[in-house]
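Only one protein chain is missing from this complex, and each of the others stays in its spot.
For chain A:
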Amino acid sequence: MGQHVSLAVDIGGTFTDVVLRSGDLIVAEKTPTTPDDLLAGFFTGVGAALARVGARPEEVDGPIVHATTVVTNALIERKGARAAMVFTQGFPDILEIRDERRYDMYDPQIEFPRPLVGRDSVLTVDERTYADGTVGREPSAADIDALCAEFAARGIESVGICLMHSYVNPHNEQLLAAGLRDRLPGVFVSTSSEIAPQIREYLRASTTAVNTYSVPITQPYLDRLETRLADEGFASSPLIMLSSGGVVGPATAGRLPVRMIESGPAAGALGAAHAATAMGLDTLLAFDMGGTTAKVCLIQDARPRVTGLFEIDRMYRFREGSGLPVTVPSVDLIEIGAGGGSIAHVNEFGLLNVGPRSAGSRPGPACYGHGGTDATVTDADVVLGAIDAAKFLGGAMPLDVEAAQRAVRRLAERLGTEPMATARGIYRIVCEAMASAVKTHASDRGVDYRGIPMLAFGGAGPVHACEVAELLNSELVIFPPLASVYSAFGSLVTPARLDLVRSGLRRLDDIDWRQVAEVFEDMEDEGRQALREAGCAGGEIEFRYGADVRYVGQHYDLMIELDGRPTVADGAAMLRRCFEAEYVRRYTICQDEVGVEVVNWRLVASGVLSTPPELGRGTGRQDGAAETRRVHIWQDDQEVRVLPRAALGAGDTLEGPVILEEAETTLVIPPGWSASLGAMGCVIATRT
């Protein structure tokens, strides 16, 4: 074929998306996810994509980037291995005691998630490292023998080790790990000093437990993937997407599965960042609304925001603090309980509410015809004429309009309003809910959301995006092509990348900058090795330096990027300058008089990216029949033009209200907005 052929495969909960790229040619394929053997769906999708361009596996010589839900599945279904943890003697209950916080003040019936490794699988060892790194006591050989005998007797497959202050000095953890590996060669061993070398014993232990629990599932999965790709003759080996938006080789990923948990959403955020760059925008709000939830991610400086902490397995899905904390770099997403399946209901005040309860995909919205009777967001969209029932999923799944109308009518009766007003209310209230979640998320991070451009994707995103944008005072909404496989596309535009972190709690005037240089050298070595494994040549590897910093007296720290690697001469001044700049940017004020301290050092190692594909080139304008239909979103019985998305040609401007349809979604352009074609084949809606 002459061009490099590369693949992106994103295994999600419902669908496995495949995007194949050969030069500027892009092919997308969607196939159902196969939960019993995720790789079955992987190869079905890849096979179909190759067949469409007539390529053979041997011709796939570019990256094969993979995002997968395998770790998440293991965690949520609690299908992980027989895992055990080892803690310092005296501290066996770190996972059960948590941080003592009650995440909901008001609910006396509050519950906390069950730890992944229960108390009966926790052993302790007589050892101690102090906060300054001094080893008070090493684990004895006899104690290691006894631990191993116990694990062997219980048939433990995976062991996590989290000892006090191992983030300062990993000596005892390494000693213990080596002892375990010698005596129990078949057992997977995870050490907290490798998984999450950061101060705060509960966070480190929780993260290590998640890794320990998922290694025995993930490593064989990645081995199988590699073997099968080689067996089928693929010319390149896979790269694995991480939650931070980086990609690494299967060996690194297999050792650190805790870093793969949010790989799918991370890929979507990268796609959004790519779009931001292509559009020449610094800041962008990626808005992905699907069947059960909406996910929002802020793109700043054309990069997704990365956070150092997130949660899995929340007791209350959308409640911060109700899950198991994981402290590894991850794209900073909010998940909102508002999707096409969100159910509308009448609350205790007799007012209309939407969500967070969802009809899911079974029975799904009433209009799916699977027996659902509750009015959902999708039902309202059908009743309002926003979605054409006959063309849903490109006509593959016609919707039952009457069922939607019945559901909405029943709700309207309870509410005492007209059905159309009720449907319109559902539409507006779900948009209000999403806008207010974005506002809270943004102000929590010191980002001014007013006027921020939006990128809308996911099945339901483009239907609601402009309304949400208006509530955020935004005047620009971008609808990318390939909206329904946008995450997979995102992973094709990602350079190899690994985020590293080391604890270093010290006041700024107390820091030994020579030692800091050693810490960074050590991280650079680790990053270089992981990236070489991912196929990067040494000269292509770039490093970015960062730190988590706070004012002395504050308990939460700010992740900042440094101008470069700190030196003995100007480390302190540079760090303070970068910290204050970021602090002012987020909080508008800074405190000159207060001391500053570093909590963690960070390094991002990344490879360089080959030229990203130009989308939408050469797709000639397609004439669409000038159709109209009755739409009731803004007023009753409005005749609105409906065109296929492809009918919008370069240089055209369509004044709203207008609806643009494509196979998997519908672009709703309200009155007062206009649509035109932009870079990369994106449709650009602007408020006029």
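Heads up, the rule we're going with is that a residue touches a chain if its C-beta (ideal position, glycine included) is under 8 Å from a C-beta of that chain, and two chains touch if they have at least 3 such contacts; residues count from 1.
Operating definition for what follows: contacts and distances are computed from a predicted model.
A single chain of the complex does not appear, and UniProt lists its protein name as "Hydantoinase B/oxoprolinase family protein", one of "Hydantoinase B/oxoprolinase family protein", "Branched-chain amino acid ABC transporter permease", "ATP synthase subunit a" or "Polysaccharide deacetylase". Residue in contact with the omitted chain (choice from A:V53, A:I199 or A:L508): A:I199. Per the touch definition above, the residue from A:D24, A:E58, A:D107 or A:D145 contacting the chain not shown is A:D107.
Contact with the chain not shown here comes from a single listed residue; of A:I429, A:L603 or A:I633, that residue is A:I429. Per the touch definition above, the residue from A:L415, A:I511 or A:I541 contacting the chain not shown is A:L415. In the complete complex, the hidden chain is touched by one of A:G350, A:G539 or A:G651, namely A:G350. Where chain A meets the chain that is not shown, the touching residues are 90-93, 96-103, 105-112, 130-131, 164-165, 167, 199-203, 345-353, 357, 415-417, 421-422, 424-425, 428-429, 432-433, 435-436, 439-440, 443-446, 505, 551, 553-556, 586-589, 591, 593-594.
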